[in-house]
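What you see is the complex with one protein chain gone and the rest in place.
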Amino acid sequence: MELGGVSAIDFRGCVQKNVVVGTPAIEIEGLTKDYAVGFWRKRTRRALDGLTFQVREGEVFGFLGPNGAGKTTTLKLLMGLIFPTSGTARIRGRSIDDVEMHREIGFLPEQPYFYDYLTARELLDYSARFFRFSEADRRERVTRFLERVGLSAAADVQLRRFSKGMLQRVGIAQAILHDPQVIFLDEPTSGLDPVGRREVRDIILDLQRQGRTVFFSTHILPDAEVLCDRVAVLVGGKLQGVGTPQEIVSIEVQGMEILFELPTGRSVPGALAGRVTPSGVAYRLEVPEAELYDSISQLRAAEARILSVTQLKPTLEDYFFRLVGRETAPSYAVEVANK
Amino acid sequence: MSSVPLFVAVNTFRESVRDRVLYNLIFFALLMMASAVLVGQISIGIERLVIINLGLSAISLLGLVMSVFIGVGLVYKEIEKRTLYSILAKPVRRWEFLAGKYFGLLLTLAINTALMTLGLFLALLYVDHAIGRADAHILLAVYFILLEFALVTALALFFSCFSTPILSTLYTLGLYVAGIFASDLRDAGALSSSGAVKAVRSVLYYALPNFSNFNVIGATAHGDAIPMSLVWQNTAYAAIYILALLLAASAVFSNRNLK
Partner (left out) sequence: MVASARNKQIWLATLGVPLLLLSLYPLQQSIAEKKESIAAQQQELLLRSGKLLKRLSLGYDSLLADIYWTRTVQYNGGILERGESDFSLLAPLLDVTTDLDPRLDVAYQYGAIFLSERVPAGAGRPDQAIALVRKGIALNPTNWRLYYNLGFVYYWYLRDYKQASQTFWEGSKIPGALPWMGAMAAHIAETGGSRDTSRFMWSQIYESTKDVTVRANALAHLQVLRAQDDLDLLKTFIETYKKRTGRAPSSVQDLVNAGLILGVPEDPGGFAYVLDANGEPAVDPQSPMAERVRDWSGRK
């Protein structure tokens, strides 16, 4: 990949523009993480393989992939919770080894767990102390961000009494109360009800309006489609593609779907037979857009009755399913229904 | 120098204050003090001796239990519960966090010990109807006990950085017991055995944390004065050993991949 250049990751024929002006907010190069597994720790499992991509300042960037793909591993590497086997990463130009760099970032872990004997206010106060705020400034921030995430009423309740949604909100508050430039969120909407998800989405958009960079991992694809400027897809520790959501899905060739009936006695034209599947009493044909009219001619020649012609618009899910090799995924279906 | 260790310490202390288990311990300790008065009445003529013995032993034992059982979870709990995730994402060095946890537990131990010592003095007051200069020695004995706690906590913290609570408890208690017998090792080795065994015994004697250095309970009960030179030396010994342990713990923790 070239810095400041025009072309980016070339994947299955997808060429997309990745003009980087100035320093990228996040820059990952060849990041690899191996784990020693087995009783004697002899074998290694490669959790992340040569991850390379960049995130621009001010972007909302989605990090997608199924469970176990390596998304959380990547985040943990970026946060310095674990150490890379090889490769580098920089955030706002500073190495991830640099402790001071953490002043400019915020992090919301997946299923966050905080000291449950503290109240929300105490936790935010504790979090704020890691930064060099004056006492007055700190107090003001705590109050402001409690309000921001809608927890003012529960400010003095111990966290052990909080619901998951409330914990998530406290988590976001502690991630942003120091006005970081880059915010990392690990599965910020998972486990939330639709109201909660809407709130989180609003906060992300708000952060974007403020010009901050938001990097979040998720497996809830509708969220990514709605929020993200660009996404990266990770499967089995390997990067599958980077680009805008539209570009990602257009990697797979779009096509046209023709539904038709055949009069009795007539059969499917030989040239098309391979791509025709029965669909009830009718038949279904999938062809590339370019071959649309040619196919229709062939069908007319066969005296077929055309029922409908539809453009196939794959979604991120379709892309996902094909990538991950699954035919059905009830959880995704549910997410779609909630959209 | 950042203030991270300070407020992490205060927070660790706050955690133990809100942990109701500790109140039971303190209650138990105060109960011990009361019983010391009763026992003293049975052993006529040596009430003071018994009260001081019982009191200091109770302070020592209870503090030890706290040092070990809370200490072995100091880091482990944070890793298991992943509370560390959001913390280490902030501008904090791992050693700073470690120092904060350590001193937070010490703070808890110090305050509990102070309360129990107060109970002890109240018991003595009840028996003697006066507090004399001799009672100042008790404060020194308590100080030594605190040094012991500091050392044991450092041990527990070290193990907590890489081991589960059960194993850490075993290791820490094992080293504590070995440390008490360390001087016996040297004495026993002096007489018999080959040069190699003697060398091993010597090495062990100097390497193990020598907890018998700090035990002046019997002497204090009999009213002995503790020489100031011993105070300085024990303080130095503890400080150096603790520093070594914290350095080791820091090295382990700083290089640890969190789950």
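Order of writing sets the chain letters: A and B. Residues in each chain are counted from 1.
Going forward, a residue touches a chain if its C-beta (ideal position, glycine included) is under 8 Å from a C-beta of that chain, and two chains touch if they have at least 3 such contacts.
The structure displayed is predicted, hence computed values, not measured ones.
Engineer: Using the touch definition given at the top, which of the shown chains does the missing chain touch?
Structural biologist: The omitted chain makes contact with B across the full complex.
Engineer: Sort through B:Leu22, B:Leu49, B:Val127 or B:Val231 and give me the one touching the missing partner chain.
Structural biologist: Counting the whole complex, the residue in contact with the absent chain is B:Leu49.
Engineer: Taking the full complex into account, find the residue in B:Leu31, B:Leu61, B:Val197 or B:Ala225 that is in contact with the omitted chain.
Structural biologist: For the chain that is not drawn, the touching residue is B:Leu61.
Engineer: Considering the complete complex, identify which of B:Leu118, B:Val177, B:Ala225 or B:Ala239 is in touch with the unshown chain.
Structural biologist: B:Val177
Engineer: For review purposes, identify every residue of chain B that touches the missing chain, sorted by number.
Structural biologist: 39, 42-46, 49-50, 53-54, 57, 60-61, 177, 180-181, 184, 211-212, 215, 217-218, 221-222
What we mean here is this: only the chains that are shown with their structure count from here on.
Engineer: What is the distance, in whole Å, between the centres of chain A and chain B, each centre taken as the mean of its C-alpha atoms?
Structural biologist: Those two chain centres are 49 Å apart.
Engineer: Give the list of chain A residues in touch with chain B in this complex.
Structural biologist: 76, 79-83, 99-103, 105-109, 111-115, 117-118, 126-127, 129-131, 171, 174-175, 184
Engineer: What part of chain B is in contact with chain A in the complex they form?
Structural biologist: Those residues of chain B that touch chain A are 3-4, 7, 11, 14-15, 18-19, 81-93, 255, 257-258.
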